[in-house]
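Accompanying notes for the structure given below.
Every protein chain of the complex appears in place save one, which is left out.
Residue numbering begins at 1 within each chain, and the chains themselves are lettered A, B, C, D and E in the order written.
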Amino acid sequence: MTNDATPRHDGRAPDQLRDIRMTRNWSDHAEGSVLVEFGRTRVLCTASFTEGVPRWLKGQGTGWVTAEYEMLPRATNTRSDRESRKGRVGGRTHEISRLIGRSLRAVIDTKALGENTIVLDCDVLQADGGTRTAAITGAYVALVDAIADAKVRKLIPAKAEPLTGSVAAVSVGIIDGRAVLDLDYPEDSTAGTDMNVVMTGRGEFVEVQGTAEGTPFARAELDALLDVAAKGIADLTALQEKSLAEQARDRVL
Amino acid sequence: MTNDATPRHDGRAPDQLRDIRMTRNWSDHAEGSVLVEFGRTRVLCTASFTEGVPRWLKGQGTGWVTAEYEMLPRATNTRSDRESRKGRVGGRTHEISRLIGRSLRAVIDTKALGENTIVLDCDVLQADGGTRTAAITGAYVALVDAIADAKVRKLIPAKAEPLTGSVAAVSVGIIDGRAVLDLDYPEDSTAGTDMNVVMTGRGEFVEVQGTAEGTPFARAELDALLDVAAKGIADLTALQEKSLAEQARDRVL
Amino acid sequence: MTNDATPRHDGRAPDQLRDIRMTRNWSDHAEGSVLVEFGRTRVLCTASFTEGVPRWLKGQGTGWVTAEYEMLPRATNTRSDRESRKGRVGGRTHEISRLIGRSLRAVIDTKALGENTIVLDCDVLQADGGTRTAAITGAYVALVDAIADAKVRKLIPAKAEPLTGSVAAVSVGIIDGRAVLDLDYPEDSTAGTDMNVVMTGRGEFVEVQGTAEGTPFARAELDALLDVAAKGIADLTALQEKSLAEQARDRVL
Amino acid sequence: MTNDATPRHDGRAPDQLRDIRMTRNWSDHAEGSVLVEFGRTRVLCTASFTEGVPRWLKGQGTGWVTAEYEMLPRATNTRSDRESRKGRVGGRTHEISRLIGRSLRAVIDTKALGENTIVLDCDVLQADGGTRTAAITGAYVALVDAIADAKVRKLIPAKAEPLTGSVAAVSVGIIDGRAVLDLDYPEDSTAGTDMNVVMTGRGEFVEVQGTAEGTPFARAELDALLDVAAKGIADLTALQEKSLAEQARDRVL
Amino acid sequence: MTNDATPRHDGRAPDQLRDIRMTRNWSDHAEGSVLVEFGRTRVLCTASFTEGVPRWLKGQGTGWVTAEYEMLPRATNTRSDRESRKGRVGGRTHEISRLIGRSLRAVIDTKALGENTIVLDCDVLQADGGTRTAAITGAYVALVDAIADAKVRKLIPAKAEPLTGSVAAVSVGIIDGRAVLDLDYPEDSTAGTDMNVVMTGRGEFVEVQGTAEGTPFARAELDALLDVAAKGIADLTALQEKSLAEQARDRVL
Partner (left out) sequence: MTNDATPRHDGRAPDQLRDIRMTRNWSDHAEGSVLVEFGRTRVLCTASFTEGVPRWLKGQGTGWVTAEYEMLPRATNTRSDRESRKGRVGGRTHEISRLIGRSLRAVIDTKALGENTIVLDCDVLQADGGTRTAAITGAYVALVDAIADAKVRKLIPAKAEPLTGSVAAVSVGIIDGRAVLDLDYPEDSTAGTDMNVVMTGRGEFVEVQGTAEGTPFARAELDALLDVAAKGIADLTALQEKSLAEQARDRVL
């Protein structure tokens, strides 16, 4: 058991995020793009807006938001084979792509989007823990920019409001008996329990995914994790708002 | 909002499981096998014990437990294409297979298993909601039988105890503002929030996976869901114990 | 050479089938479904009726009947890898799927079926020899039920008669110089010659597939095999008729 | 019903083969190679001899013979997509490859072959019916040459006799009520019943594969087909012997 | 360094092609077909003409010419696995297919072709170096025949002229310090630099692909290679013209 006064391996307080940076319009081509950094974790999130929807949605007057997550082969400490070369997408990649898509759809009114599709590509350029939570947090910002861009280009009406709220995500875990926020890779490897929490800016839950790595966990631990997660989401929401309030670098079209 | 006295569409109380049946040794070939039924959901769980471990584990003196989940094409109301014909495993299948594997490994001491592998195959013969939770609950029973069989065949020492506890799973959801247990397909389709909870027989959490389908949910709802899940897991644990206490149909070797 | 009076390893006469069971409406969802058992071989056959035909048949006023065969990984004594995980369907699976489809189409008048498709899924839950012949025999019964169901739902006219006859299949082989009927796995492994025969209820041939496993066979042996097969098909046809004459368990829709 | 005096569309008698040509050593590289022609059907059969066997056979002192069949995309009247581009091998290709392999193994003593592998590649350069039977008939000749070559190179002992006989194949069918031999494509398209027969040079059966295309067939028709097939196999056996007796074109190494 | 008077290993002069043969209408089915031989390298080139174009070209009034290259498994000295069995097309195969397609499109006026597609299949039956250059040279001749056939069948207007010139290809390399033409396999294996040159009959470049195998090369060497290539292309162009001037074997339709 660790005393709350004991600092984490990188000096953070238990409920403190890593340095978070969001560079908007990192890409010249995409309708929205953000290079999001949670400490050394770097994810390039691009939002691609296209008119029309997949065949199974046609004619229903609703839009579609989906996501794809992938890691560069040397994003991690040892090189992984590319999934394109293996000829199939791994279970973990599938699972995270689906999670990101669900998380963003939780704050989208697909009717207000019209028959348009937005694809969020989240490519992990460097991984140091928390890549899926960084991806969701950054993808939300890219999504906001892509919707604004679609309004400017009159692809959706200026009065439409496809966004019903904001969304962010963070990981939490039990380390030395203490709930800590935003685990980096060394912490993630040693945490007894690992939980990813996706919440709206209003503090409601979108996804809760907790996994006992090794020892099963008690209800009290779960409660502690949810508390620290809520604090982290509030901080991330503020950072998203701050980033969106700034003038982004101009896209070069 | 529904009064707690209002019956569910099939007459169950909010915290009542469907009829649960576990037919052990349904298969003649497998070291352990259970046809598990949660109402009309039927999953055939087989446990295959093989000596040796995957290459990446060799020489470490530890065993391996993994799982594969798949649905027959007409397990559902409309036929789905086979993943073998599509040439790749879908994201949902991958995700559930990984969940089942993690859940069972949570109660396994891989050292005590020795360098042996147990594969749990969970094939959904008929689906009516809760296939993954039925699979975990049934697979645990098949796993117990496979370990007992390995002891009889002296593939692991009689004194070894690879199992550190029992594990079961159940789905819970918010319907009409009320937390209900063990959703069938019609309930699953209408639930605002859907959560799968995997717990040990001692009441600790192994996995918590909650998803807002539509509206994000509040902490109070989450708490209510966890309460009803704990009650369901306790009931399932008792049923697993009862099933394991019975003499199973003889395997025909 | 074996005297005809010598019993087989399980006590059967040379021209005697194993215990045959056909449980209709085993599934709640499928338009027709049969759990067929040839001794310990168990195949779940479901018939899925859908309106419309594949693109290459559109506008010709004819229907389509096709089949897919697959084995669960632990249907056999040692576990096999799933074809969905391998990313491709094996030669044997393909070959048997095609055989089942051809066999059923031999008793179908596709004009009378209208532009509708019936897919027969034959999933081997447990294998003990003769899985393809059990599949054909059971799939025919599921097909009859699916057609009756389509008439009730007025998807095909009540007066239409898509079925031109019945079809069943059985394996035969030469063991110890004697032609024997309906080989189980131990017999199949030792038979010098193995033949699968598909015939109509009127005693005509639909498919004859004989293979010398080891020693090539003479015309006289071929003749003896065909004789015993004809006897077996007559018995199976009677069993199909009996099963279809019974009131099946109600489907729960 | 056709009188036996009525000529076939190309003037052949009912039991007459097409012009058969076998050009040995068509390839410079392969240990055995034959360009076999059954009329306008042209199949290039190469036999590749390699030391060693697949892993699952190692250490048992026995060899392995296998075959792969494939059609060039424009072997037929309309172009087909390449299976390599589709990323998977079709059911028909698999089925025929397996048939060719089994047929050749029926005349191979794998013990006498030692731990060596021979792969028969049968590539259809032009198709006009009977490609699988031409492939078997030609592959046998290529196999004989590859074994002779292995003896010369002392890869198998000069005294070893891996071949236990010869093998050939021919198609037969019922056209206008008459059994005819060696169907070309126009005949194959109209035949009510189609049968491929593989026999040894001694007149024993290796494979019999008969399929009712449309109308099921009676035992008398089956008997007539087997009679005409036996005549055709005898003719093909004589042609194989004649070809093997000739001095083949020198391989250019 | 080699004196220009020193003969090559097969006696050819440095700027001398191997024996080149082009057998037109080698296939009965294809609209154009050529068995092209560069010494022992043999490539079967078929041109398949079909009405219509791929979806992405529809309605633009232009045609499409594309190519696919593949090697038979035993075209080479040691057998290679089939790409269809491996389930994917290798990088080399892709690269050469694309090169052949681009080379032929360089002499095609797609407007004059109308909305029609010509696929050139180049299957290497035997390989002894220079398979891609033989394929391009032969495919051009097959293309000419397919266009002539389409005019006869009035699929393109008699006055249309889809061909804007002729195209041929040859390999060149530096061996012992001397630029040599049309390398066979032994030369190709030892050449320090290897270049494939595709040119029109008018002596203009379509593709130049030079690769240093081992030692990088100087501008002077590049110049010498281009000179000898130009000479070879002129010779091949004359041979193409001679072949096209002859009456081809009748196609048997």
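Before moving on, here are some points about what is shown:
The working rule: contacts are C-beta pairs under 8 Å (C-beta built on N, C-alpha and C of every residue); 3 or more make two chains touch, one makes a residue touch a chain.
Because the structure is a prediction, the values reported are computed rather than measured.
Contacts of the undisplayed chain with visible chains (whole complex): A, E.
Within the whole complex, the absent chain has one touching residue among E:13, E:152 or E:212, and that is E:212. Remark: the omitted chain is touched by one listed residue; of E:98, E:178 or E:231 this is E:98. Of the listed positions A:36, A:89 or A:206, the one in contact with the omitted chain in the full complex is A:89. Among A:75, A:175 or A:206, only A:75 touches the chain that is left out of the view. Residue E:106 is the one among E:17, E:47, E:71 or E:106 that touches the chain missing from this view. Interface residues of chain A with the unshown chain, by the touch rule above, are 27-30, 33, 40, 44, 46, 48, 50, 68, 70, 72-77, 79, 82-85, 87-89, 93, 119, 121, 123, 125-126, 128, 252. Annotation for chain E: contacts to the undisplayed chain at residues 88-92, 94-95, 97-98, 102, 106, 165, 195, 199-200, 202, 204-212, 216-219, 222, 226, 230.
Here is the rule we use: only the chains that are shown with their structure count from here on.
Chains that touch both chain B and chain C: there are none. Note on chain A versus chain E: their Cα superposition corresponds to a rotation of 120 degrees, in steps of 5. Taken over every residue number at the interface, the positions common to chain C and chain D amount to over half, indicating a same-residue contact. Chain A and chain D have Cα centroids separated by 60 Å. Chain contacts: chain A has residues 87-88 touching two or more partner chains. By the definition given earlier, chain contacts exist for A-B, B-C, C-D, D-E.
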